[in-house]
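Missing here is one protein chain; the remaining ones are kept as they sit in the complex.
Per-chain numbering from 1; labels A and B assigned in written order.
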Amino acid sequence: MKKFIAAYRNRFSKTTRQNTLTFGMVIFAYLFVEAVLRTGNMSSLLQGLLVPLCIYAILAVSLNLTVGILGELSLGHAGFMCVGAFTGSFFSVCTAGTMPNLLRFIIALLIGTLSAAFFGFIIGIPVLRLQGDYLAIVTLAFGEIIKNLVNVLYIGRDESGFHFSLKDTMSLNMNGGEVIVNGPQGISGTPKDSNFTIGIILLIITLIIVLNLIHSRTGRAVMAIRDNRIAAESVGINITKYKLLAFSISAGLAGLAGVIYAHNLATLTALPKNFGYNMSIIILVFVVLGGIGNIRGSVIAAVVLTLLPELLRGLNDYRMLIYSIVLIVMMLINWSPKLVMYKEVLLNKIPFIAKRRKEEE
Amino acid sequence: MALLEIKDLGISFGGLKAVDDFNVEIEKGELYGLIGPNGAGKTTVFNLLTGVYKPDSGTIKLDGRDITGLKTAYVSKCGIARTFQNIRLFKKLSVLDNVKVGLHNRFEYSTATGILRLPKYYRTESEMDDEAFELLKVFGLDGYASHLAQNLPYGKQRKLEIARALATKPILLLLDEPAAGMNPNETVELMETIRFVREQFDMTILLIEHDMRLVSGICEKLTVMNFGQVLTFGNTDEVLNDPQVITAYLGE
Partner (left out) sequence: MSFISYLINGISLGSVYAIIALGYTMVYGIAKMLNFAHGDVIMVGAFTIFTAMGQANLPPAVAVLISIVVCTVLGVVIERIAYRPLRGTAPLAVLITAIGVSYFLQNVALLRFGANSKSFTSVVGVKPLSLANGELIITGETLVTIISGVVIVIVLTLFVRKTKPGQAMLAVSEDKDAAKLMGVNVNGTIALTFAIGSALAAIAGALLCSAYPSLSPYTGSMPGIKGFVAAVFGGIGSIPGAMIGGILLGVIEILSKAYISSQLADAIVFAVLIIVLLVKPTGILGRNINEKV
């Protein structure tokens, strides 16, 4: 008995080891980049990519929570990012100059995250009753609705307070004052609070939340629902509660990424490019390449797929084409029963891998 | 008072009466069999009992408490656990985690406690590990704790399903064709396990089974279903020798 518990503790420490590896990798990458930055050897193109890398990694990790852990395909992830970006940015613009920058940014992060989580919750109530393809298409629909609504949203402020409209600036009926959210022109003048260090810190926080969640009572319940809904219900798990919980956390973390995104740009607009369904697909590509359910893989894939096309000159035109091929090939290799079999046979022929596998047995 | 009391239970699917006027009383500690030809409505009775379907008529009382039409998750909290005809494990979770999911409502800490790794998290998880290992040991599965459930051999998967059901600490255990797909040796082993579970956990068990050796070997009482209705019920020997029952199984 004791022996088996000890054996399990050993395995338990294996997850701890895995997690340490993940965090170590992120911290090492950070220190490496900082060192290169000090030497002044980093191109401005690459420097411009540092914050987006963190954003993509956070998005991929958060989407993996929905796709890999909850087992449902969400195609509206960019919509939650959009909610986070606009609420966070709105707060920062409104309160500019009234409090210290760091405090303001922290509050903006919280507001963006919570708003997106709240949206996830509200949308999740109807959506999570559906399954599979229907759920995917409805999340896509919600993502597009959010983007469309933001594009017709006008908010202004004058002495008498805030004014809202879904039509144009004229109908705000403002008495002087300033227009903060200007329909398709979005929000301008968001303070540039994001930087690489903050991005990395937030990525680590995201990883802590997601990894700890997975290896907890809640995470087990969510994965049980993923593997067999009916059996999970039969042992007394409240399906709706745990699905909503996982979906809201996933949405909230996408919102967090949105706030970082908004505070990395001077002007924030909701375009198909940044908050449309294309963005949701790009994040999905990261998740698939990194391995569905593999959190560390999501981070690596986000970094590799963002850097590669930028580094290999001329490849940038082919970036999306490469993504699509990656998506198809990865799915075929990992899911087609025939190809999986060939892959196993091939891998077992490589001595190093075969040996490691035997040890794991 | 009987532990489980089902009165006049009925449900129809599109005009077809799948279960009609079904009655049964099971005393605490009994090992009760529910048998009948394919399509007689046995699994439907299980699904009605566990809230997968809502009955059109009738009442279900567990330990004096009316649980008719409650949702599945609540039925579990009231003390009914079950296994499934076609095994339903959490395939991508480890054997240990499968049982720990069964412990879900007995060991609680909040999601925030889990994310923030507060002391309560470590304390509760270690209690859960101990309890889960105890259960796995009963079924000889402790050596497989870290394996994925999907990699277990068939017979062990059946056992794991029972272990998971017991983890919820039920007062009534429903087994849906536990011997399905097992060879004679495995079936004998399973009979021993079921007897053991009853004694070790002081459990009341209701099981559906086609394997007559298992039924006559361990069940004390039987109810025979045919076409959604109770054909007959009583002590096992009497029921199995009833000409009606033989006709229902073998035809005229």
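Operating definition for what follows: a residue touches a chain if its C-beta (ideal position, glycine included) is under 8 Å from a C-beta of that chain, and two chains touch if they have at least 3 such contacts.
None of these values were measured; they are calculated from a predicted model.
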Request  = With the full complex in mind, choose from A:G48, A:G132 or A:G189 the residue touching the hidden chain.
outcome  = A:G132
Inquiry  = For a quick check of understanding: of B:N47, B:T111 or B:T168, which residue touches the chain that isn't displayed?
reply    = B:N47
Task = Identify the residues of subunit A touching the omitted chain, counting contacts across the whole complex.
result = 67, 71-73, 75, 126, 129-130, 132-134, 136-138, 140-142, 144-145, 148-149, 151-152, 166, 230, 281, 284, 288, 292, 317-318, 320-321, 323-328, 331-332, 334-339
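As a convention for this text, only the chains that are shown with their structure count from here on.
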Request  = Can you check how far apart subunit A and subunit B are, centre to centre, with Cα atoms defining each centre and the answer in Å?
outcome  = 41
Ask   = So in the complex, which bits of subunit A are touching subunit B?
value = 1, 4-5, 7-8, 11, 208-209, 212-213, 216-221, 223-224, 226-228, 230-239, 245, 293
Note = The residues of subunit B that touch subunit A in their complex are 50, 52, 71-74, 76-77, 81-82, 84, 88-94, 96-97, 100-102, 104-105, 107-109, 111, 113-117, 121, 124-125, 128-130, 133, 137, 142-143, 145-146, 164-165, 167-168
